[in-house]
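Here the complex is missing one protein chain, while the rest keep their positions.
In order of appearance the chains are A, B and C, and numbering begins at 1 in each one.
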């Protein structure tokens, strides 16, 4: 008899946290807040899905926040200044970001450099490039934007399931399936287990590395587009520090930073836990800047400690009498 | 089995292969020929270059010179994947599989049964079960491989390679962690494959097995080819001479002082010692100058016993005493403090620190024992390292070499040196001779006897019953995670041990040879 | 009934911001308004989340100090649908959203730059003057505007020239580091005639750098910066700084008054309540201003 899987534990932690928050602020237990939670964290859910692949494969991608920033600026300029139709702009930026990720993956593999630093350089590069494009924020007025922004499925209780939330859910589900059901997914776990071994077992480690970082950057690009819908603008300073939120979400979701273990659904729960912490603090509304930070830290600790405690409990060997076997 | 002169080009032909790692010349102009349908043993001392030759053939290491032909066609695989494509399947020596993946995924990684781009999980598990059943293994293939013992992991690796082998199957010390029963099964399968025309390269340090299974033998020494012989026409002593380049110092297998063990002083004792769900409570007395062997099947609880004795695992029952004084063994540090030492069986994950030098690996336990504030000076470290490199003949004899770059057998010697350096009163050795060549094997057994004579108490686990019989003063037999019998004196022989292992429950017993 | 107002504040990235927060609290307390402050930690996402949660809590009004000018349309539309008036503080948003808020209480940061530029031009006269500029954070609109206003003001004077311009990220430490390098790059600072900093904090750092290089800020090199935080008055009193342009931290006061009038009498305030960009120089009794500002939470 094995204990509870980590994902379930994370889910329990989330539900318990939600219940506690709702006890203090009954308004939280509404579809409206749940809808907001999904919408507000849509871009985070999307990048975190990509980051999950990277981290399970034993790597890390610090460039995602900058890629989001670059994407918003690029999309805004392409649509507003260069007169591209929005769809063309989207395709262009997705190709560009995928190529960027592939390049980082290639550098990591070919020169055998630590992903942390290569993607850190990638982070500088993408942010620097967006400064070059424009240092001011560029509003996007294309009609698609208002159409898509206004679109929402009404949930019972007045909550809105917005288009970007739907995109995020689709990507999370797609990512989960890709990781669980395909050969690519299995290879991702293999790489995280041990690169050398995976290579000896016939996994094309180089190609996989390139594909994984490509996927991460591609999803960061999509997140950037979603972000541009979220704010109807492109701004070179947007999504600063998002890489840390993303990594935190992935890790809270039960993925090991050393690689080899984890799940997209767990990551999604991690994103929601972070969103819940934010919502709680906003509902409280009395916290000064510093207490906000302290409370965020304390809640982060509480969630992780609770989760670790539960995992440890679940792992405890089932005590059975190991006496002389009959 | 196949003797007819073959005009067609050999299945695998290697000519003039050379490979250097920096200043170390691991291979120099080595030739090797494998015919279709033969089982070809590749032999040599630790560090002779066997594993390197295999890795050069499969393209894991780029070669400095030489050519490789398969069925007369020159190939130059540049990765393990390419080698697989060329029909060469390999079980590498150290790196086995991926512990984080399920057994089934490990077996079918990169070649899972697919439908519409989706892995057919059920089908894959079914096939995995069938594959392992051929090896007499019935386990949950959906569980992570890491949950299983080294032996099962090794069998899984072999099963994968066997299933993959199109033309050539290379097995680098596949039997090191298997017991007799599994070895029998493997040999059966190897013979079947050979019959189908597959060529098999077999690396082992067990000469019995080599004579049992192989058709021909190629011997390497110090990275050079010594010669290639038909197995039947090569007497054992000649083979050993080819491998070592000298005569093997006669190992005295006579156990001298078996009878007087009652008179010896107790070094450590364990009463009703055990841990729920881990090992059933047992009584064990370890005496100075005495070797206690632990025998049992895979998974019978030998490693668990060793870990409890050393303190790597906390007991929740019973009392441990050292020299008659009750002690608590809560952690490896406690064990070390009481003068225990422990060479774990999984040397790669639990033993060596690959990146650190031989010297640092050797002094580690001693330094940990002395504590932070009494550092060994560099001179002392050099001195200790040099002493043990010489004593155990660690090769290459360079104490500054990262231990991860040593051959498997030499890593094992480094671990032994680590504990010897602490001058322990009790040494627990889990499979100490695994992967060690004949010369070193004799050396280690001699060492074990010598250490005993100096008053050391030893607890040794080995799957080789002959070996256990050779040096043990008492043998404890385990079954189903419980100590079931203790043999001493005249009672110690392979037959008795097998009988004890198999006693009752004939269904689970892996009987000896018919 | 007591009003409840949600205030989405940017964060606490500088002393000025801290002062704005604490002055807002004081002003609200004076008027017995329940002010809920949500701190966004410099992130627009967080501000949007905060506004959404204010709407969910059905507050009487929302104050927003936008971290960036764009991207507020949809969330402000939601506020409008919920009939919650929004007042912008400190910074304006993109023009497309004019009908989405009740009024904006802001200063004109282009104007601030211009005030600084004009003062420098007047002080220097016709003498040739090389200026070094400490910019705010790259990409921050305030930085761009303060640069723009200053550049426009000195463009009319051929004798004024910006020699070097580098970002000091609005911080003291970076301001000092950048000034150090300016001094090195300009032959020990001999060729520098004036420093313009986008905020006072950077200028305080730059003043230290000049002193350590053996220069006399305020005499050898003129200084002009923006914000009017207490520490610049201290420097001014010591003769080490010349001028600063005030950005008042009291944006909430006028905003609260406007909301009160709107709620009670339905008075619609003007779209833009501009705060004064007052210039302070050594002539304004800096020590006294320092003492009066010290307690405001800068």
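One rule holds for everything that comes next: a contact is a pair of C-beta atoms (placed from the backbone, for glycine too) under 8 Å apart; a residue touches a chain by one contact, two chains touch by 3 or more.
Criterion: contacts and distances are computed from a predicted model.
J.: The chain dropped from view, which UniProt name applies: "Dihydroorotate dehydrogenase B (NAD(+)), electron transfer subunit", "3-oxoadipate CoA-transferase alpha subunit", "ABC transporter permease" or "Segregation and condensation protein A"?
T.: Matching "Dihydroorotate dehydrogenase B (NAD(+)), electron transfer subunit", "3-oxoadipate CoA-transferase alpha subunit", "ABC transporter permease" or "Segregation and condensation protein A" to the record, the invisible chain is "ABC transporter permease".
J.: Indicate each shown chain that the hidden chain touches within the full complex.
T.: The omitted chain makes contact with A, B, C across the full complex.
J.: Touching the absent chain in the whole complex: find that residue among C:30, C:98, C:184 or C:288.
T.: C:184
J.: Decide which residue listed in C:52, C:146 or C:172 touches the omitted chain of the complex.
T.: C:172
J.: From the listed residues B:16, B:113, B:277 or B:402, report the one that touches the chain absent from this view.
T.: Answer from the full complex: B:402 touches the omitted chain.
J.: Kindly state which of the options A:91, A:153, A:298 or A:313 is in contact with the chain not pictured.
T.: Among A:91, A:153, A:298 or A:313, only A:298 touches the chain that is not shown.
J.: Kindly note down the residues of subunit B that lie in touch with the hidden chain.
T.: 22, 312, 331-333, 335-337, 342, 344, 349-357, 360, 363-365, 367-376, 400-402, 418
J.: Please give every residue of subunit A in contact with the chain that is not shown.
T.: 107, 110-114, 116-118, 120-122, 124-125, 127-129, 131-132, 135, 244, 247-248, 251-252, 256-257, 288-298, 300-301, 304-305, 308
J.: Could you list which residues of subunit C touch the chain missing from the display?
T.: Residues 12-15, 17-19, 21-22, 135, 138, 164-167, 169-174, 176-178, 180-182, 184-185, 187, 201, 204-205, 208, 212-214, 231, 297-298 of subunit C touch the chain absent from view.
The working rule: only the chains that are shown with their structure count from here on.
J.: Between subunit A and subunit B, what is the separation of their C-alpha centroids in Å?
T.: 43
J.: Roughly how far is subunit B from subunit C, going centre to centre by Cα mean, in whole Å?
T.: Measuring from centre to centre gives 71 Å for this pair.
J.: For subunit B, what residues touch not just one other chain but two or more?
T.: In subunit B, nothing touches at least two other chains.
J.: Where in subunit A do residues touch at least two different other chains?
T.: In subunit A, no residue touches at least two other chains, as defined above.
J.: Enumerate the contact residues on subunit A facing subunit B in the complex.
T.: The touching residues are 181-183, 186-187, 189-190, 192-194, 196-204, 260-261, 317-325.
J.: Hey, which residues of subunit C end up touching subunit A in the complex?
T.: 6, 9, 11-12, 18, 21, 36-39, 41-46, 48-50, 52-54, 56-57, 68-74, 94, 96, 137-141, 144
J.: Considering the complex alone, what residue numbers of subunit A touch subunit C?
T.: 27, 30, 32-33, 36, 40, 43, 131, 135-139, 141, 146, 149-150, 230-238, 240-241, 278-279, 281-283, 285-290, 292-293
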